[in-house]
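Only one protein chain is missing from this complex, and each of the others stays in its spot.
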Amino acid sequence: MKPLQRVQEQFSADIIETHAFRGDETAIIRPSSLLAIAKFLKETPELDFNFLMDLTAVDYLFYAGGRIQKEFRFEVVYHFFSLKHNHRIRLKVPVDEKSPEVDTLCNLWASANWYEREVWDMYGIKFKGHPDLRRILMYEEFVGHALRKDYPVNKRQPLIGPQN
Amino acid sequence: MSFLSSPTNFFTSKLNDALGWARKFSIFQYPFVTACCGMEYMATNCSHYDQDRFGAGFPRFSPRQSDVLFVVGTISHKMAPVLKTVHDQMCDPKWVVAFGVCTCTGGFYDNYSTVMGIDTIIPVDIYIPGCPPRPENVLDGLMKLQDKIQKGEQSRTLYDPRTKIGRPAELAQGYTIEGHIKHIESVS
Partner (left out) sequence: MLLNVGPSHPAMHGVIRMIMELDGEKIKGVDIEMGYLHRAFEKMCETVMYTQCFPYTDRLNYVSPLINNVGFALTVEKLLGIDIPERAKYIRVIMSEISRVTDHLTCVGASAMELGAMSVFLYMIKAREFLWELVEEITGARLTISYVRIGGVKADLTKGFADKAFGKIADVRKVLIEADELLSRNRIFIDRMKNIGKISAEDAIAYGVTGPFLRATGVAYDVRKSNPYLIYDKLDFEVPVGSTGDNLDRYFVRMAEMEQSLRIIEQCFQQIPDGPIAGDLSGVVIPAAQMVDRAKMGQTEDLIEDEVNLDPTLQGSTRKYHDAINANKKDVVLPAKENTYGNIEGLMNHFKLVMYGHGIKPPIGEVYFPVEGANGELGFYIVSDGRDHPWRVRVHPPCFPIMAALPKCLIGDMMADLVPTFGSVNMIAGELDR
């Protein structure tokens, strides 16, 4: 049985939307149910998602030139992979702009640690319960979050040297 | 002073030439390798395009022991203070080679994290553009550097990134002997 169907059966109340665009199974879920669904994905034997392949975020400010309005500004995207069954699933958690906070997955998968630090650095989304949430790609003196759509691409904050 | 710099003095001009000749054939490089240009730097150093025949073969991995700083690869704003520290730690006479277009002008990375040319932070003597430059370009740049070393010239200007107007470089504290004496007096 496909993993998306299993998740839909178990957690039908928490799933906002599902799709399988070009064969990639995706489920958009409520933030409060993230930990429960992640635990279910890891521990159920038929699913057995032991790899957290990727954890990233997308900023939907002015998506499609403003023609499409999304309800929440950010979405945190999780890609899972199962070595035994060789299937993949993607979870998306919509996050509000005013209080960008999501539960951490560090206790389930050790790889989540650095990925969540990068999402904090680039988007400013906090992870509740993360042991060491600090910047990873930029320096600590950097103000702002670089990959947000309202951060201009060539606004520099040099440590030494002239401001261009 | 005037005796040494007198233009009719045959021995010192020959001595300067001899010093220039000796220095240009024993270049101790500090390869400050960051990115893709490092692969071409490795290729220039190895058997096919041997750098050792110019006397520049053996890199010194300590700034105190080297005299040419090869800045190879993109310098980000996080790395810039490290580059300045390494440059300050080198002893005079020293030269800087900007290897690759990311160090010359920033390349096509016009964004929040790239320094648009290291000549905004440290004075540069030779620019080797290319992304990455072919080893033949590198050897050409190396030969131009050797000419510069022969004449005993060093660059002392920093450039503004957009207007490219030069200004004199601020030397590190304790760089000259007088500065070093002042520094010791100020802390004791």
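Order as written gives the chain letters A and B; numbering starts at 1 within each chain.
Everything below uses one rule, namely that a residue touches a chain if its C-beta (ideal position, glycine included) is under 8 Å from a C-beta of that chain, and two chains touch if they have at least 3 such contacts.
Since the structure is predicted, the reported quantities are computational estimates derived from the model, not experimental observations.
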Neighbouring displayed chains - absent chain, whole complex: A, B
Options B:A18, B:C46 or B:M143, residue touching the unrepresented chain: B:C46
Full-complex contact with the absent chain, from A:A36, A:V58, A:L133 or A:L159: A:V58
Touching residues (missing chain, whole complex) on chain B: 32-36, 38-40, 42-43, 46-48, 59, 61, 73-74, 76, 78-79, 82-83, 86, 108-109, 111-114, 131-132, 134
For chain A, the residues touching the chain missing from this view: 21-22, 24, 26, 50-54, 56, 58-59, 63-65, 68, 77, 79, 83, 86, 88, 90, 109-111, 113-115, 122, 135-139, 146-147, 153
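Simple rule for what comes next: only the chains that are shown with their structure count from here on.
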Parts of chain A lying in touch with chain B, wherever the complex brings them together: 138-139, 146, 151-162, 164
Footprint of chain A on chain B - complex, ascending: 77-78, 80-81, 84, 110-113, 115-116, 120-121, 160-162
